[in-house]
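Just one protein chain is left out here, and the rest sit where they should.
Now for chain A:
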Amino acid sequence: MVQSLNRLKESPSQTAGPYVHIGLTPNFSGISGVIARDLGDEMVNDKTLGERIGIRARVLDGTGTPLKDALVEIWQADSAGLYNSPTEIRGTADPNFTGWGRKATDMTTGECLFQSIKPGRVPYKPGVLMAPHVSFWIVARGINLGLNTRMYFADEEAANAEDPVLARIEHRVRVPTLIAERQGDAYVFDIHLQGEKETVFFDI
């Protein structure tokens, strides 16, 4: 025998199920009067610094059908590349930008829309910057453990070309699954759970 490392195991995940909206977006689900406003509903206010953008996301299953019962959360840096988080110790982020958003996908169209700002670049390690990106976390009925991925911006070609995370994708044909095109005021990001266009998901 040797000494014990005294570590605990992480609680195992279980699916968010079909009624995740009751808990995480109660007002969206029609339960009013319990909490004033769904958490993560608004990321920006009038004073937020940076270029205003929309992020239009869908999650599609193996048949190409959009999920109408998914819940999507995003996490991103402010326009200067700082996170609004106590574990951000490089500086103080824009207090008028939460950096975190949460939306249920529409029960008819399967789409969700975040009103946000274009994030700045953040370091991968000292001296190496990542391209601007938005972290995604996706849960739904049928998803046993929340899925992690990232959205990059099609109009950041030079930064994307030197991004150390995108560079780690062995099959280059899959890189575009992480890159959102701009359509009007919004970037459009389709997340494919399966199939030829399967999005690159991360084990973070």
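FYI, contacts are C-beta pairs under 8 Å (C-beta built on N, C-alpha and C of every residue); 3 or more make two chains touch, one makes a residue touch a chain; residues count from 1.
Quick note on the criterion: contacts and distances are computed from a predicted model.
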Candidate names "ABC transporter ATP-binding protein", "Fe-S cluster assembly protein SufD", "Protocatechuate 3,4-dioxygenase subunit beta" or "Cysteine desulfurase"; UniProt protein name, chain not shown: "Protocatechuate 3,4-dioxygenase subunit beta"
Out of A:88, A:106, A:156 or A:190, only one touches the absent chain, namely A:88
The one of A:44, A:57, A:117 or A:140 in touch with the missing chain is A:140
For chain A, residues in touch with the removed chain: 6-24, 26, 29-31, 33-36, 39, 61-63, 67, 69, 73, 75, 77, 83-91, 98-100, 107, 122-127, 130, 133, 135, 137, 139-148, 150, 165, 168-169, 193-195, 198-204
